[in-house]
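Following this message is one structure expressed as structure tokens.
With one protein chain withheld, the remaining protein chains of the complex are depicted in position.
Per-chain numbering from 1; labels A and B assigned in written order.
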Amino acid sequence: MSANPLVPEVATIIDIVEETPDVRTFVLEPDAGPVFAYRPGQCAMVSVFGVGEAMISITSTWSPERPLELSVKRVGRVTAALHEAEPGHKVGVRGPYGNSFPVEEWEGKNLLFVGGGIGLAPLRALINYCLERRQSYSRVDIVYGARSPRDLCFKREIFERWPKVPGVAVHLTVDAADAQWQGAVALVPHFLERLAPSPSGTVAVTCGPPIMIRYTLATLEKLGFADEQIVTTLELKMQCGVGKCGRCNIGPRYVCLDGPVFTRAQLKELPQEY
Amino acid sequence: MSDIQARLREIARRLLTEGHVRVFIGFGPGFEANRPVPFFAADPDAADRLLLDEFCAAGLARYVLEEVREGPVGLVARGCDGLGLERLLADHRVAREQLYVVGVSCRGVVDPDRACAAAGEEVRAARVNGETVTLITPTAERSFPRSACLLDKCLRCQDPTPRIADVLLGEAIPPGERDLAHVDAVERMPSDERYRFWARQFERCLRCLACRQVCPACNCVSCSLDRPEWLERGTGLAEQFMFHFTRAYHVAGRCVACGECERACPAGIPLGLLNDKFMKDLRDLFGVAAPHRPGDVEPLGKFCPDDPEGWHEGGEGT
Partner (left out) sequence: MRFLPATALPRWLERLRGDGATVWAPVDEDGVVVLRPWEGQPIASRYVNPLNSLKDVLLPRTETILEFEGRPTDLAVREPAPPQSQVVFGTRPCDAAAMELNDRVFLEGTFVDEGFRRRRETTTVLTVACTVAGPHCFCRAVGGSPTAPRGSDLVLHPVENGYLPEAPTSRGEKALRAASDLVEDVEHPDPREAGRTVAMPLAERIALDGLAARLRDHFEHPCWDAISRRCHSCGLCTFVCPTCYCFAVFDSLRVTRGRRQRGWDSCQFKDFLLMAGGHNPRPTRKHRVRQRFLHKLCYFPEAYGEYQCVGCGRCVAGCPVGLHLPAVVDELGEVLG
């Protein structure tokens, strides 16, 4: 590995999973040596050589032999180039970056995950981490929504794997149903309000588009969750990922170093500029 | 100018009081007395802070682009500001009825650094006369030639009075013919020497984009020079040439010779010289008498089916 933190390792795309029409999961293996160790919530800077870099939250949970998984929505130049890539293509990857979810602090508690769209990507790493240590946590509720049924990510997990785990409930909703959809049709914050999970002994973790986060935070507050019980992740433009390029600050904090995971209490200390 | 300043305040106050304009753009006191800064009077009382003196350097036309979004704008305009406004009007970036233009004639703006160097001490005030400038320092009042006191952009100016004022304060000064002789020296250089000259200039460029951001002709909603598919990022000489030539071509025939690009450039790149080369070509090759005054023939800005050069499908020229 280079001494220069801006120099990525070269990795090979070994598999691509089409999650939704605009989200793909890229399974990567570094060409030299094992994947760096990482914790749930951390991110990796992935690059398409000749196009550029993008900070992506890591979707897999770390173990020494497991490849790195990044679920990427097609939004900009780099992600579009990634979506053009095929298995066997080389990409750059460096990391891990950012803090992570304080999973040790949550031991013994109920976990409430609230995700929207591609926001389930960082949550997936966290959920799988917690489910791999099922005995350490109490009740687990996963609330997840997307624009339409076909926009739901990680279908095998949300429909098959997670609901089978004892003490885990998966609650799915869509903004607009299709002919086959039997489940709830509601925006995530409204759906959450109806589910009315108890704040007692619970940590709520929410990731999704900014507008969903905003209303979800309001709903959680209405349900009685204190600011310290609510955890979310932020996304801001980044260039270096290592606290040098001066890009991703919110007030005195850098999202790449001090985030992306923040409690609502921490966010309230920061200027509303994200 | 104090009488004109008083009338300016009065007009601005009236426009703001009666709601004709939402904001009046002029100059207000800066951190240093001889460096007034652009000032935005948004209420009638603020009009009393407007000032107008020989040190008001910045061009104001460019501000109109942003300010008209919220409603009609009043502003004080010298000849260069007026041409900048004409540019924005000709490019359909603002509408005439969104503007109330208070015109003033300008005999040139004093560069405080240059004047200070000439006078040998702090210059408190100045009077621009015909061929001389009187500088008033704490100890003396002395006259100097214009070239020792004024901003470069003002030395070549032949447009003291705006052409589109709704009201003109003071007397109009008739426009003159711009002297483009300074282009000759560069044209006469052998090509390799000329290349070295421009390479040296552009190598200093920090790519801060001040030239573009102050330019009334650079009024595009989005600029190709921000797009990596048109101009690779990086500051190698190739990119520097690409940047400056692209910009010069994009404002060729549209530049109003306000000189703001050159004034703003921290690296002292003679951008006005580059623009004037195009002016000279427009004058000599296309017969446009004053290419910097919008509204004249715009040979590079207009397609004519009866172009004397002809037009051939598929790009084959005559």
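Heads up, the rule we're going with is that a residue touches a chain if its C-beta (ideal position, glycine included) is under 8 Å from a C-beta of that chain, and two chains touch if they have at least 3 such contacts.
What you see is a predicted model, and the numbers here were worked out from it, not measured in a lab.
Undergrad: From the listed residues A:Arg77, A:Arg134 or A:Lys155, report the one that touches the chain absent from this view.
TA: Within the whole complex, the residue contacting the unshown chain is A:Arg77.
Undergrad: Could you tell me which of B:Asp53, B:Asp81, B:Asp159 or B:Glu260 touches the chain that is not displayed?
TA: B:Glu260
Undergrad: Pick out which of A:Val27, A:Ala54, A:Leu112 or A:Ile158 touches the chain that's been left out of the picture.
TA: Final answer for the missing-chain contact: A:Ala54.
Undergrad: Residues on chain A that touch the omitted chain in the whole complex?
TA: 2-8, 10, 47, 49-54, 75-79, 85-86, 88-90, 92, 210, 235-237, 239-240, 242-247, 249-252, 257, 271, 273-274
Undergrad: So which bits of chain B touch the chain we can't see?
TA: Contacting residues on chain B, toward the hidden partner: 30-32, 35-40, 57-58, 62-63, 113, 116, 200-201, 204, 206-210, 212-214, 226, 228, 232-236, 260, 263-264, 266-268, 270.
As a convention for this text, only the chains that are shown with their structure count from here on.
Undergrad: Quick one: report the Å distance separating chain A from chain B, using the average Cα coordinate of each chain.
TA: 51
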